[in-house]
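A single protein chain has been removed from this complex, and every other one stays in its place.
Should a chain be cited, it is by its letter among A and B, assigned in written order, with residues numbered from 1 in that chain.
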Amino acid sequence: MASSSRVEILNEGGLRVDGRRPYELRSVSMTFSPQAHADGSATMQQGLTTVTVSVFGPREPRSRANAIHDRANLVVEVGVAGWSQPGVGQRNRGDKRLTEVGATIRQTFEPVIMSHLYPRSEISIYVQVLGSDGGILPTAINATTLALIDAGVAMTDYITSLSVGLHLTQPLLDLSSPEESDIPYLVVASLPGTGKVTLATLETRIHVDRFEEMLAVGVEGCKILKAEMEGEVKKRTGTMVERMKLNALPDRAGGMKDSDRDILMT
Amino acid sequence: MPRDIPVPTINRSFVQAALEKGHRLDGRRPLERRRLLIQFPDPEETSVSGLGRVEVSLGKTKVLARVSAELTNPRSDRPFEGLLSITSEIGPLAGEAFHGEGRTTEEEVILTRLLEKAIRRSEAVDREALCVVAGEKVWHIKLHIHFLSSDGNLIDAGCLAGMTALRHFRRPEVERLDRDDGMAAIWKVYPTDERAPVPLSIHHTPLCVTFAYLEGNLLLLDPTSQESQIASGTLTLTLNAQRELCVLSKAGGNPLGVEELMKVVTLGVDVVREMTSEMESALKADEAVRIVDVR
């Protein structure tokens, strides 16, 4: 932390350490189903931060005691690869900080996952941080959203998440690691459909008057991110529909009704 | 492991219905705190030795905080800074939910982390002022927070107890005595009856405020154990009297709009202001009767 304190957060040209403008997000890339054995998985990359999330479930709870009679039990476990962060060794599973991140992710998703549809079952979410350059929590949340969509778990809305920093009076979106260690920041996760906030965590001192603006900017940023993610999800759904068409056509080539065709064409 | 007994369904709906009309089971209004009681050890019996010890009760929730200091070597990467460590303990004593066996529960971890963030990461204590001689000797301030009894909202009570104890505490005077014979210097810690102990230098006083929210965005300040079991989520703010937000942690529960969240923050500012003034008057009252100076 102390080593990076000479970084110029915003230069005279209004550009950040990595050449972005204050509200500019890092490039994102997403991969669906990287893990063949999981019920759903996704990898999300925001800048140099890479997180893979695997979802198992709804499945039989590993221990009977964890079953909840009227809804699914959500289990989140977080691991950080040893090479992902310079200077930080392998973090164990019992690490307090990881337990906290896991609990945060679980609590964030609990209100949107329609867990009452899966009573007495367990939905396990395994988060693995493969590369870390700031914003582990937001990227993990975004990846979890994608993995849950991939697994076909019923949700009422997307959740997208971003970090928002503050340099003097200027909010900055989507912080990288050197920025994160230097300026106060907050992590927002919101339902982009309604702009409501499901998660907000802040660990550094900020004046209350500045907070509102940061929150608003964060929620706006989440909407942009959602558009980005939705594009990717649609693309994937498109290819899946395409495949279904190819599979369906030879079978039904002869007696396909018009109504069937309509469904396929949309 | 003792089984968690569910809150009866009828109690759940009763609490909810009562709240919709603005009533709570203990007669409070939704945005009312429980009675805060700050107790220091008897000033006549303990005088100096009672410094830095405080018992805080918030309704039936009870916390004991104790500060101690020790001379140590500074960390090599931070030779100008003293150390502050916070340990919190919720034993089986605090309530049936804390059985104290095996792995610490997630709730305990989150509680410890929140206290850590609220008091340590928010730089409440001036750590540079704990330096005696740079690179050689610094003070290590240890804050122990013991949860004696739990009836919800441990975090607010714990943070208040911790901050009160830190402000109440005084560390002894210390001096370096060089020796002529080339032997290592002696660190002379003066007994408190020889030189009066000095208070810690505190940057600001962050305090936690916890809200619980129930179905239908009903907001509750200072939830009891039963209320937090029913709640769909809780939100903890750490604020100081200068209107600075140090920690905010909202996870789970109903999603809130930006305005709703801001409303909570604004409410929190007032609550913290009240709590700070209660704490300060308790400290002042104790200072008036506790004899610390050397006569």
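Quick note on the criterion: contacts are C-beta pairs under 8 Å (C-beta built on N, C-alpha and C of every residue); 3 or more make two chains touch, one makes a residue touch a chain.
By definition in this document, contacts and distances are computed from a predicted model.
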From the options "Guanine nucleotide exchange factor", "Ribosomal RNA-processing protein 40", "Sedlin" or "GPI-anchor transamidase", the chain left out of the display has the UniProt protein name "Ribosomal RNA-processing protein 40"
Listed residues B:Ala18, B:Leu37, B:Leu93 or B:Val289, member touching the removed chain
B:Ala18
Touch residues of chain B, complete complex, unshown partner:
3, 5-14, 17-18, 21, 23, 25-27
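In this text, only the chains that are shown with their structure count from here on.
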How big is the gap, in whole Å, between where the Cα atoms of chain A centre and where those of chain B centre?
33
Counting only contacts in the complex, chain A reaches chain B at residues 2, 65, 94, 96-97, 99-100, 103-104, 106-108, 110-111, 186, 190-191, 194-209, 211-212, 215-216, 219
The answer for chain B against chain A in the complex is residues 1, 77-78, 103, 106, 109-110, 112-113, 117, 121-123, 232-233, 239, 242-258, 261-262, 265-266, 269
